[in-house]
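In this view, the complex is presented without one of its protein chains, the others remaining in place.
Chain naming follows the written order as A, B and C, and within any one chain the residues start at number 1.
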């Protein structure tokens, strides 16, 4: 396998589908919130994406070998259908991120998607207001937005997204930004929806996930109950942390070990 | 050469062959045990795999230049034939591991293989029981398994593989896991067979090799005598260690040397 | 996207166009001076270049997601037309630089260009004479040249470029040199025009930008007013610096974070 590959079990016929993406990233906001939605809506898996730009290790789920992947699910909504993309990881380098993003957009277009919404986190560097914990309002994370085109922002204004702050923030690293930035070149419109989380070190943040979910559901017209989200975040926190540790460890193992003195002689 | 290439001397006609893979890795369990079997069964070499994702140095065997490679051997069994894959190295980066694994599985499928068994080590981090050395039972390494699919595990249960422990272990790095994880996408079934060895630093471990060989031979139906294994491990230990040192050294040499002050002026 | 891509809005018909390139680099001389010219001449954008060898992050311009890119503009001159190439970045590694340079030259040839002029900086390592600030002459930066061919240098001699010093200087890193060096293989002639700037650390240098602009305008026959250049450099300085910081930060983030002790056990 020397290229990113999408393997489709059965391609669904969809009506005006929107692609919603939640991959691991800052505060795990995207992965937690979209993963929760997929589960609550009982969305159906129909394709898997594998890439030589994902790490070359497998995880063990019980006794089954799990190659790192992203997964496509669909959900039939009232007005429009939804394609969800969630997964274990993003590509590990810039070239891989471009290749994977390109494949995802090509595939989404084939499925009929003309709209891409990516979910991510936004590290403000300040302790979250939730830490104060005095009143319930303090728990509310801001949700900021950025779009593929100034005209597109107007379409989303009614959903209570803060487009003003985006200009103050510098940059979005990885698939969350790239998929929206490149959507324009694929003839789609795109929106990044970013929930504010605490600064480094990153802790999975249920408030940010809840805040983006509330807005996302308005956009895609779904009505999943978010009351179990906080419990779910707590439950998944350890797994996600372990996963992160494994990736870090794998990176360490790829590096050359300290050499020991030797009498080898080299020629060249 | 900008892609992994398999060069076939003469493609054998095989009956229901199983692919058995033993490449360098933790404790050299895979390489030692499968290499021993190839030698004892007098399996016949029929193809070589070269890759731009292997290191760019050659070894000298006597006065002959040896480019790093993997090698395919076949053995005609009573019930089913066996294709063995052994070699000098694995690919040095994630992208290379995916490319090489993909080429191996494509080739195995062409040969008629529908089953892949990879052999590796499993570093428990504990001193091996063998160190106690009181009774022969203490020498026995555990062999754990992981498969491409929960249903596949059932097929292998009768061979005394410990599938329970796999869930406790996090991850398998490199070809051993990737070949089994990707086998499902090639319409094959796969099994990782992992012998427990001591923790870091890694020492070639004859007990782990013997334990996996005993189970592997039951699976593939071969009857090689394993009595010479301990001697062979000792004999090959120094060569394998030297090989590891060379690779580490080569990695070091690829890095930029410390710069010396200079009056060079740069433009750009 | 696994290859550099140029997306053309509308391909202009041009008469004997010359390609003028100003990308970020030492002292930001190329980017500042060519960017200024594009703005002053109201050159018209007609194509964008995207590459998997650019960083995988996006910038936010107001609330719009901006994928890193290079941009092609054209300007209709009296004698000959000009194609300008400016942009956010250069490729982040050697292979990417070669790929991007090749795509640019192929495209320029398609547009009819037979001449390439790249603008860059040249860090002399000495404090700039401008620091003395006594007389206006002291502010003048030297402009040195290097060409694709000794015969080509003769064509440019009349413009007051210092070709003598080039031999003293070692090397030009990145697109500025590569585009000129490879232009010969594309049947074009090429010129690097390099303005002297202070040594490391690099500060955007309006004097160098002005000096190269004066010569460049003679070569391409344009007559833009350069009086607003110093103000513009000051205005853009902070943006460019921030951009550099973001890229450095992005590089830092790509590196594995320090691992924390863990009870993970590995198999392979």
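Here is the rule we use: a contact is a pair of C-beta atoms (placed from the backbone, for glycine too) under 8 Å apart; a residue touches a chain by one contact, two chains touch by 3 or more.
Owing to the predicted nature of the structure, the values given are computational and were not obtained by experimental measurement.
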Query raised in the report: Of B:36, B:54, B:107 or B:156, which sits in contact with the chain we cannot see?
Result: B:54
Query raised in the report: In the full complex, which of C:62, C:110, C:149 or C:238 touches the chain missing from this view?
Result: C:149
Report summary line: Checked against the full complex, the residue among C:8, C:61 or C:171 that touches the missing chain is C:171
Query - From C:83, C:182 or C:212, residue that would touch the chain that is not displayed - result: C:182
Report summary line: The missing chain sits against subunit B at residues 1-2, 7, 50-67, 92, 96, 242, 246, 250, 253-254, 256-257, 259-260, 262, 264, 266, 268
Report summary line: Those residues of subunit C that touch the unshown chain are 3, 57, 91, 93-95, 97-99, 101-102, 145-150, 153, 163-164, 166-167, 169-174, 177-178, 180-182, 185, 190, 192, 242, 245-246, 248-249, 251-253
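The rule is simple: only the chains that are shown with their structure count from here on.
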Report task. Taking the mean of all protein CA atoms as the centre, name the chain whose own CA mean is closest to it. Result -> A
Query raised in the report: At what distance in angstrom does the C-alpha mean of subunit C lie from that of subunit B?
Result: 49
Report summary line: Listed in rising order, subunit A residues that touch 2 or more other chains are 57, 242, 246, 253
